[in-house]
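Shown here: the complex without one of its protein chains, the others still in place.
Naming follows writing order (A, B and C), and every chain is counted from residue 1.
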Amino acid sequence: MSLSHSLLEKLIVLFLVSYFVVGVYAHFYIINQEEVYLLYSWDLYTKVPPRIQTEFAILIHEFEGKRLENPIIFERARGVLYSSLTEYRHATYNKTNIQNIVRLLAPSILQDKTREIERLRMELEKTFLSHPVVYEVVEVTFNPIERWKNGRFININRLGIFTSQVF
Amino acid sequence: MNRIRAVSKLISGRLGLGDLDGFVQEDKAYERAKSIVPFFYYFLLFIALLQLLQLRHLAEPLIFAPRWPIFWADYMSFHAATTVILVFFAFSALTGAYFCRNRFGRIIAFLGFLQFHALQASFGGPNHQWDLWLWVALILIFLPDIWEKTKQSSREGKKFLIVFWGAQAFLLLTYSMSGIGKLLHAALQYFQGEAHLFMFNSAAFHVYSWLNAMQATSLLGQLIMEHPLLGWFPFMFILYVQVFAFLVAFRPSLHRVWALALVLFHMGTYFGMNAEFFYQVPLLFIFLFASPFHEPGTSWRKMISDLPLVSCLLRRLHSKHVTVT
Amino acid sequence: MPYNALKIFLLSLFIVYFFAGFYVSKTIRGEKYLIFPAFLFTQVPPQIGTEYTVRILEYGGKELDHPILFPDAYKLYFDNSIALPHYNSVIRRIGMNIWQGQSGEIGQYIEALERSFLSKPVVYEIVRVKFDTIEYWRTGKTIEEKSIATFNTEDAGL
Partner (left out) sequence: MIKHTTQNQKNYLTRFEFILQGIARLISKSFPFRNISKIMRENYAFEKARTIVPFFYYFMVIVALYRILDLSNIVNEGQRIFAPRWPIFWADYLHYLTVIDIVHVFFILATLTGAFFYRHRAGRFIVFLGILEYHALRNSFGVTYHNWDIWVWIALLFIFLPDAWGSAHKSPRERKRFLLIFWGAQAFVLLMYSMSGMWKIIAAVGQYLNGEASAVSFDAFSLHISTQLNILPETMTSMLGPLIINYPLLGWLPLIAIIYLQSFSFFIAFRPSLHSIWALGLILFHVGAYLTIGAEFFQHIPFLLFLFLDSPFRDPRASWRQTIADLPIFGWILGYLPKRNITNAV
């Protein structure tokens, strides 16, 4: 196979242009669906996160029969939910999954989908190391900088309180 | 005096020091070596960056006893000291990668690595993983800074190449030491009537005692247990490759082959006994696989006749042949 | 440096390193910093191997029904954010020193080990295990387990 120089030149330019075009296409049209294998638009950290953010989260109220003075948000639950560092890491390693579960759980509470709630609760409570845990699904509003500095939330919208059980 | 001279002549004749003076003169080799050196520093930078990832989860070690190069770590916490060392390592390696054509840059890269190396050895025991990198970084400091000028006087070029060769030879020397150590122990153990190297299940013993100590399993462990000979033959082959590694420094035609054999050896120890020495592999590639002294068109015949032991045999045959005629 | 000086410098570096490597390996079991011990995997391990391990007798003040050896205890009783090889080397050091009658040297290792217990007090033994290499790997069966020292985290003086 011996391509001429100018043909090769055109092919390379074509390759670069098509990668670019497909990347742009992917950015606009496939952004929320599953990403495309081998093609990427490199839109990482594109948007500056807003100063006021809302997200669904989990607050831990009671653990192994101990009532906590100040409920702890799931991310800070080390030593409460998980006895050892490794277990905690293991759980947080699959953290994206946990967050995905919460992301699905909260809306189904709002829409009162009993079956869906049961299923998602099971998924979530499987990751807890001991039971019972009393936890609350909430929608929090916060300024990310304030939240990181002193854990302060602007508003906590309570969606539902649950007690975990062994399934 | 004469005797010393005679001995040194014999040694240099056997090793091929004369050949060395020959092949470090080649202009082509010099050009190639010049383009290879930066890659050592590129790889070093990559290592530094991967080490930087440790910062994500630094766990306090059981024991932290700083070695002398990081004496200052006594005055701060483990976290602070490690952070400083790893960040300095990354930036010194970056300096090295960008300014590897300047002795000062190479010194900084060496210092950064020295700190990192000392940190690795400060957890209560020695850690020889990165020794070779450290020594090679030290040797490369001695490279004369003659990079930009296109045509060099052959004297300068020779100096450049001998330092480069020094790094190669050092690398091979460590393998030879390991091989010779094996032979010495084999003799000792044989005379003490213990299990020794030339027993057919010696490789299997190595595999199991290591797997026991590490509480690990390996891909080929089971196979070697059932057929100890499958472990023994590669083991003998590796012994040959290791023992004569240093000699190969003087035989450029074999550089690539030896590099490949040693890479395979490292893969073998991993698959066989789960002992991983992969951090050596980049050095094998940079200095031996890409060896500037290796002529691309070297024939198989030449390589075989250069093989240690084989070459000795051939020489003897040849001299006999000559006397007969 | 002229060419010949460089050459001699390098060759003598090799010679020194070569002999230093062997010297170090012979004398202090590869303990020297910066000098590579030549004897890595050189000695064919004997068929009957020895290892040192820790056996937990009492934990958190409670006596255990069955004393547990370190490999099983690691996940339960030790801070397992620290990697296993770290423990192995510390335990081996403690064991070897006690066995060779140099108990004076183990202070910092014992201290490090005890710091890693998740809950105290703990009573534990240092055990010297003898085993047939291949048999041990295959079945985990040992030939002899001999306690060479017993420690209690509550004891002062260490």
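By our rule, a residue touches a chain if its C-beta (ideal position, glycine included) is under 8 Å from a C-beta of that chain, and two chains touch if they have at least 3 such contacts.
Not measured: the values here are computed from a predicted model.
Asks: For the chain that was dropped from the view, give me its touching partners among the shown chains.
Replies: A, B
Asks: Can you list where subunit B touches the absent chain?
Replies: Touch set of subunit B with respect to the missing chain: 31-32, 35-36, 38-39, 42-43, 45-46, 49-50, 52-53, 55-57, 83, 87, 90, 94, 97-98, 148, 219, 256, 260, 263, 266-267, 270, 276, 278, 281-282, 285-286, 289-290, 296-297.
Asks: Which residue numbers on subunit A touch the omitted chain?
Replies: Residues touching the hidden chain, for subunit A, are 2-3, 5, 8-9, 12, 15-16, 19-20, 23-24, 27, 34-38, 40-51, 53, 75-76, 78, 85, 88-89, 92, 95, 99, 144-145, 147-149.
Methods note: only the chains that are shown with their structure count from here on.
Asks: On a C-alpha centroid basis, what's the spacing between subunit A and subunit B, in Å?
Replies: 46
Asks: Counting only Cα atoms for the centres, state how far subunit B is from subunit C in Å.
Replies: A distance of 27 Å separates the two centres.
Asks: Would you please write down the residue numbers of subunit A that are in contact with two or more other chains?
Replies: If we look for residues of subunit A contacting two or more partner chains, we find 89.
Asks: Which parts of subunit C, given as residue numbers and ranges, touch two or more other chains?
Replies: Each of 81 in subunit C touches at least two other chains.
Asks: Can you list the residues on subunit C that touch subunit B in the complex?
Replies: Touching subunit B: residues 1-3, 6-7, 10, 13-14, 17-18, 21-22, 25, 30-34, 36-47, 49, 51, 71, 81-90, 93, 108-109, 112-113, 115-116, 131, 133-134, 136-138 of subunit C.
Asks: Which positions of subunit B touch subunit C when the two form their complex?
Replies: On the subunit B side, the touching residues are 20, 57, 59-63, 65, 67, 121, 123-126, 128, 131-132, 134-135, 139, 142, 155, 158-159, 162-163, 165-166, 169-170, 173-174, 177-178, 180-182, 184-186, 189, 194-197, 199, 202, 204-206, 208-215, 221, 225, 246, 275.
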